[in-house]
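So, chain A:
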Amino acid sequence: MDKRVVIIGGGVAGMQAALALKERGAEPVILEKEERLGGKLRDWHRLFPTFTPAAEVLEPLREGIARAGIEVRTGAEVECLSEGGAVLRGGECIEGGATVICSGFDVFDARIKEEYGYGIYDNVFTTVDVERMFNEGRVATAQGGVPQRIAFLHCVGSRDEKVGAHHCSKVCCITGVKQAIEMKEMFPSAEIYNFYMDIRMFGPGYEELYRRAQLEYNINFVRGRISEASQTIDGRVQIKAEDTLVGRPLKMTVDMLVLIVGMKGGSRNVAFAGSGGLTVADNGFMQPQDSFLGNVSSGRKGIFYAGTVTAPKNIGESLNEGVAVAARVASYLGL
Partner candidate 1 sequence: MPQFGFSISKPRAINLDTNDQVPAERLLQEVPELKTCIACGGCTATCTAGNLTDFNFRKMHTLVRRGEYREVYEQMDKCMLCGKCRLVCPRGINTRAVVIKIKRVLGDY
Partner candidate 2 sequence: MRRNSWKEYQKEVADDRYYYLRSCIRQNFFPGSEKAFLKIVGEELGRDIFDDPAHTSCTGIGYHSDIVPYETIMTVVARQFAMMTEAGYENAAVSCITSFGVYTETLETWNEFPDIEAKVRENLYKATGREFRKPRNVSHASDIIFHHREEIGRRAKHRLVNRFTGEPLRGVEHIGCHYAKIFPREGIGGVEFPYVLAGMIEAWGGSVVDYPERRHCCGFGFRNYLVQANRGYSVANSQKKFESMAPFKPDFIVANCPGCAMFLDRWQYTIAEIEGTTYGEDGRGIPVLTYEELAGLVLGYDPWELGLQMHQVDVEPLLNKLGVDYDPAAKYLVTNGRYIGCPEPAMVNMGAE
């Protein structure tokens, strides 16, 4: 049988899957649409809950790929699936004995929630912007000032009927806590507020980090969803929420409003489903065969999943799925 395995997407799940497959004797080829491997993690600064630099996860993976001599096609955007592989933009077919879809998720476009003013007001940012600023080493308001008051808003694009997202993006709660702490470390005198509907701390060390955010970093957590934002005369952002635990409307002016954007299913999912005979779940992510024994299988022969293509996951879970899918693919190919 063909030992070549087509891996769509060179994020953490795809790289991990390629490394594990190579170890098992397969010949993986990674198709990455960007110019470098790394996926969404390339734009990330540090990882929750340990504040591990993203590079510490990315570099060993990249080095491993290079050392193992795994074939990597960058700038290769997959249009759809073919019989036994993938079709690149431009029409080229890359085929093998199996295909692993590791195409990940899309970040919710915060502009859709117009009332929060992203892209309209200068000082409204997303968590992605904040990571970029951390990477650039300079966080400042649009006017170039030091933020004295920062508000984070949880669940932007998650659990919101109005944007067609019933699902919880799972990792945003802890991201909000992590970034709040990083902001506080950067601006010790700043007041930081997190506006939330529920705080869901599902992972090891997450709840502990939440507790530290409250206790050690004096991050304020207000149970209420911001309903609207507007720009003040000095370019700051006035936000309105209800402090639901008090039962009264609350308004405040902040120097930065950070929207904690959620994950949505990848924009290519529908094309993959159409061309590969796969199923897109109601939440827009790919539907694995089942949630337990078949969570890296698609239900179609020779097509497998790993990482956030099937649901919101954190880095650790995505990496584990890379290993898990390699085992499944290896047994499928009889390696």
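By definition in this document, contacts are C-beta pairs under 8 Å (C-beta built on N, C-alpha and C of every residue); 3 or more make two chains touch, one makes a residue touch a chain; residues count from 1.
Selection criteria: all candidates are chains of the complex that A comes from, given by their letters.
Just so we're clear, the structure is a prediction, and the values are computed from it rather than from any experiment.
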Within this complex, chain A touches, out of 1 or 2, candidate 1
How about chain A: which of its residues touch candidate 1 in the complex?
115, 155, 159-162, 197-198, 223-228, 240-244, 247-250
